[in-house]
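Read the structure below first, then the notes.
Excluded from the complex is one protein chain; the other protein chains are retained at their positions.
Chains: A and B, in written order; residue numbering restarts at 1 for each.
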Amino acid sequence: MASIELIIVFTALAGVLSYFVGRLNKVAGSVVTILASMFVFVSVAYFGYNNELIHSTEFLPYVTFSVTYLGLFFAILVTFIFAMVSFFNPFFVEKYKYPALYSMLYLLSLAGVLGVFFTNNFMSLFFFFEFVVWTSLFLIPMGRSKRAASSYYAFSTVGSFALLFAIFIMREASGTFNIVSSMASVNGTEAAIVSALLAVAAFAKLGAFPLNVWLPRVLGNSPDAISAVFSGGLEKLGAFVAVLALVKLAPFGYVVDATGLAASQYVIAALGALTIVFGTLMAIRQDDAKKLLAYSSMSNGGYILVALTIASSASVSGGLYHVVAHALASTAAFLAIGAVSRITGTTKMSELGGMIHKMPVTYLVYLIAIISMAGIPPMGGFISKWLIFQAVIDKGMILVAVAVFFGSIGSFLYVFRPLAALFLGQELPQHREVSKEAPFFMLVPMVILSGLIIYTGVLPNFFLGFINNVLTEVGVTPLVIGSYTVTGTNGVLQPALIASVFGVGVLIAFIIFIVLKKSRKVGLMDTYTAGNFIYTEELMHYSLDFYAPLERLYEKYINITKDFYKRLENKVVDLGRLMKYYFFTNKPEIMVLWIIIIMGIILWGDIL
Amino acid sequence: MITNILFGVGVAFFGFVLQTSIAGVNRKVVGRVQKRYGPKWYQEFLDIFKLLSKRSVTHGWIFDFGVIMALGGIIGTAMFMPITSDLVAFADFDNFFIFVYLIAVGMLGMAMSASGSGNPLASIGVMRALTTMLAYEVPFMIVVLTIIKLTGTSSVTGIAEFQQLASNNWFMIALPLGGIVGVMSLMGMIGKKPFETYIAPAEIASGPMVEYGGKQLGMLFIMHEITVFIEVSLFVHLFLGGAENVVLFIVKYFLVYTTLNIISSVYGRFKIDQVVLFFYKWPILMAISQAFVAIYLGWVI
Partner (left out) sequence: MLSTKFTKLSKEEVDRKWWEIGDFFRRNSLWMLMYCTGCCAIELPPAMTSAYDMERLGMGPMATPRQADVLLVTGYLSLKTLRRLIYTYEQMSEPKYVVGIGSCTINGGIYHDSHAVINQLNRYVPVDVYVAGCMPNTEAVMNGFVDLMGLIKTKKANGWKDYHARNEWYMANQKAALGEVKVHDEFHE
């Protein structure tokens, strides 16, 4: 038995403790984060799974908790990601300016996340939401760029305001802040507005188009561990809100007869589709491996939105399974890139090459992660993408399907790029001497994540069974699952069979390989050069502008959203200048005049 | 279970033998188109076994591992492939998406191995192969979406049986625009001219295959033959009504492959960006309009 309140308080106190320990010794402070987040994960997962979490509160004022399957699902996932990533903290704290603060904020944001998932009160949900924003906000600038943090804050604010408005509208309608009853009490136009506002909050948190600008900046520029946390954990807050907005509240607008979908669903699905396409196209042209993965996170967020908005049993379970699959895969990929970055000091693909020869385990982790991300069996990403495809096809959403398929094939392109340019290819001389395999404790979380990625791909039924509980709770028909099979709308899948057949194929290929004559080992520079003598590794390493012919086709159009926000920013600055010019002049009498006029307008009819 | 798996291995082997023979015959056909005599019909077998008998070079473990993964993935995919509606190793589990995505494991293995050789031409070839894939796959998937929506099943045998019902036409006829898109995408899938940009022997020295010789190349040849088997028989099942018996299957298969080969033998080669622009112009428009017409208006011949 464990009390949610105690867990949250414990996490926050451990955060404060880690600050003081971290002041004495940097590494010790970060070790506290490992212990605390592991403890939180184990207690939430164990007691949560056995329904033994106590939701009464004794210490915290105004905060009430409740345990829902939805909250539990996200809480277990996100605490797991925090626990896994925390293993990286001791290896990276040296680089930060404020290592003790880093450890504290890491644990405080974990506490905030737990609060978001377990509270049953909209006001405390908002409070915890902001708490997460504020704690994670100061983690970002410990990496490369301060601008990323401000952009994150700006877009989070949009989401937070939307959330706040939605909460007030629901309060107006129901007279309570309780999540369940206030969401149940809105209907008609109010429900539509609430749903739209919550969707805006979800978009801002997921980094979906058109609120996508912050995501690549933050993920690309944060410290390596924080990128992993954002991509696998904090971004999933958006998915949580999206479930509230898209699944729990009914869609609205004109209903198309042929498919039975409402106009709002089409709009959200279209925005999700645009997110997928933009994310894919931008990921293809990145040179920084972290930025590439960041855009891939954006594109995967689009999948989650498309899936949740269709709101059929296959699609919602596909969407939630995609949350799991993507959280695992993208965390593993970010950690692998982080391991490379720790050793070489760069994540630019044009400056790296042939890391596989020194870091084979990291390479395998990355390989498994990208197989899952690209949705190839036998990894977890395939199951979720399969379910999403089923739903999209079943509803006959053709244009969305174009985007979904495009993103899925496009993901082969971008995930392969770090594989080819960073891990494979020529071993560059500047890294040959310094490179070695990552330390054991960095490999531990990566290997655990890889194992889980394979497990989710081979035996998805355990997780799908849990997701079915969530589905029942949010009012969607549960998915039909057998002991090894998954039944979608128009087909049955047996992931274990696929995996074993793949194993048989590999076995046959291995036998063919092994009985034949042994090959002669030659060096990497002994390659076909049309008879020329080349001794420079860089010349034989194709990594810069990998997809140049494809990029050339769309590079004119890549800055549309960025330019839009740039122009918006300029307009806001102009407006501020205008205000300053007219209102806050250096003549106090004008200012007083304005104040009197405004007061008059506001009070007109009430007093005057 | 064991018998099913053995049967699946049998299907993969059958596919290899069938496609290798038909590819040999087709080399003769292309020879005749070019007013030559052409090689023996079993020349492809000789080439593959010769390669397996040679002593090759290796560029490290990933170079070998990728080849094993490539061939393994493709054999695994072929094991799911139905030959006729009854001859299928894992009934009910021959889902269309397995073929599209499990085949990608093989492709990924080959790409990985090629990049692992350290030759830039191989990486360029892989880049082109992936870009071509991005081009042809989306229109094809949209057409298949239409088919799955109409038949209500994504099982390949299910789709084939749907077309064998007396009241239904083959999808090649029922969805004429989609059928044309299917043919064009199939040309891209099996790497026939004008879409064989990623091989381009005179330009990038056979692309991904540049560093292979001996057994690795032989295994990749086997992989290629089985891949072509999977893709062409997928087309037969999806668009040409599958087959009631093995002979009919072989006849349909032969006709499809030979037609593609004859078309391909009179074409030159596209540049890679031309491939992408081509597929994102007419085929995708045709596929989308076909899907709208068939799903929202219900006009199916």
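The definition used in the following text is that a contact is a pair of C-beta atoms (placed from the backbone, for glycine too) under 8 Å apart; a residue touches a chain by one contact, two chains touch by 3 or more.
Computed from a prediction, not measured in an experiment: that's the story for all the values here.
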item: Touch with the omitted chain, as defined above, among A:Phe39, A:Tyr484 or A:Tyr528; value: A:Tyr528
item: Among B:Ser206, B:Ser264 or B:Gln290, the residue in touch with the chain that has been omitted; value: B:Ser206
item: Positions on chain A where the hidden chain makes contact; value: 526, 528, 531-536
item: In chain B, positions touching the absent partner; value: 27, 31, 34-40, 43, 46-47, 49-50, 53-57, 201-202, 205-206, 209-214, 217
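Keep this in mind: only the chains that are shown with their structure count from here on.
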item: Separation of mean Cα positions, chain B and chain A [Å, integer]; value: 35
item: Contact set on chain B toward chain A in their complex; value: 5, 8-9, 12, 52-62, 64, 67-77, 79-80, 90, 92-93, 95-98, 101-102, 104-105, 107-108, 111-112, 115-121, 123-124, 126-128, 130-131, 133-134, 137-138, 141-142, 145, 148-149, 152-155, 205, 210-211, 214-216, 219, 222, 271-273, 276-277, 284, 288, 291-292, 295-296
item: Parts of chain A lying in touch with chain B, wherever the complex brings them together; value: 258, 354, 356-357, 360, 363, 367, 371, 374-377, 382, 385-386, 389-390, 392-394, 396, 398-399, 401-402, 405-406, 409-410, 412-413, 416, 419-420, 424-427, 488, 490-494, 497-498, 500-510, 512-513, 516-528, 530, 539-543, 546-547, 549-550, 552-553
